[in-house]
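Our next item is chain A:
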Amino acid sequence: MPTIGAMLGDVVHSLFIRPATEYYPFIRKSDPERLRGKLIWNPEKCSGCQLCVKDCPSEALELVVLDKATKRFVMLYHADRCTYCAQCVESCRLKCLEMSNAQWELASLKKDPFANYYGREGDVQNVLARATQKSTESTDRD
Partner candidate 1 sequence: MDINESLQRAEQILSTWAPVALHPSPERVDVSLPDKWLKAAVLALRDAKWGYLSAITGMDHPGTVEPVTEEQRWQRLENEGENATGGESREGTLEVLYHFCEGAAVLTLRVSVRYSFPVLPSICGIIPAATLYERELSEMFGIRLVGTPNVDKLLLPDDWPDGVFPLRKSFHGLTEVEKSGPEVKK
Partner candidate 2 sequence: MNLPIPPVIALLLFPGGIFLLGYGMIYEFVDRKLVARFQNRIGPRWFQPLADWVKLLAKEEIIPDGVNAGLFLALPVVALAGALTAALYAPVAGWIPSFSFRGDLVVTLYLLSMMTLCIGLAGANTLDRFSIVGATRALTQLFSYEAPFLLAILGPAIAAGSWQISDINAYAHSNLWMIVYQPIGFLVALIGLMGKLELPPFDAPEAETEIVSGALTEYSGRGLALFKIGRNVELVVGLTLIAAFYLGGLANPLEFILKTLALLLLTAGLQSLFARLRIDQTVGLWWRIGAIVALVQLLAILAGQALQAVL
């Protein structure tokens, strides 16, 4: 049966109920349990097989091997490159990677906060020092 204004019921009803709009930055919904957020690396179990690095579709992972025998690795995780596909979590046979449901609002004016270093304190310092050394060398050459 053709009518005019078929949505009248909904339209009038809406005047008396709360708007469906979410006041996003002011009121936040809780993060879903399975939300794929920032990657967490657990160095204890890692064998340094590099499978996660190889499978990453967006080159977000770098695993620096300092000493394979004593299991000294540093994982560099670029949160800005990550597509949060969780392939690395599945690729890891030793289950040392997982995705937390935190930190999903990726807005920043700088790239620095997105580089996450995982590993022992000393090793990370070591890797960082090497990186800065390398960069100063290259600028010297320029």
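Selection criteria: all candidates are chains of the complex that A comes from, given by their letters.
We adopt the following convention: a contact is a pair of C-beta atoms (placed from the backbone, for glycine too) under 8 Å apart; a residue touches a chain by one contact, two chains touch by 3 or more; residues count from 1.
Nothing here was measured: the structure is a model prediction, and the numbers come from that model.
Asks: Could you check which of 1 or 2 is in contact with chain A in this complex?
Replies: 2
Asks: Residues of chain A touching candidate 2 in their complex?
Replies: Within the complex, chain A contacts candidate 2 at residues 4-5, 7-8, 10-12, 14-15, 17, 19-21, 23.
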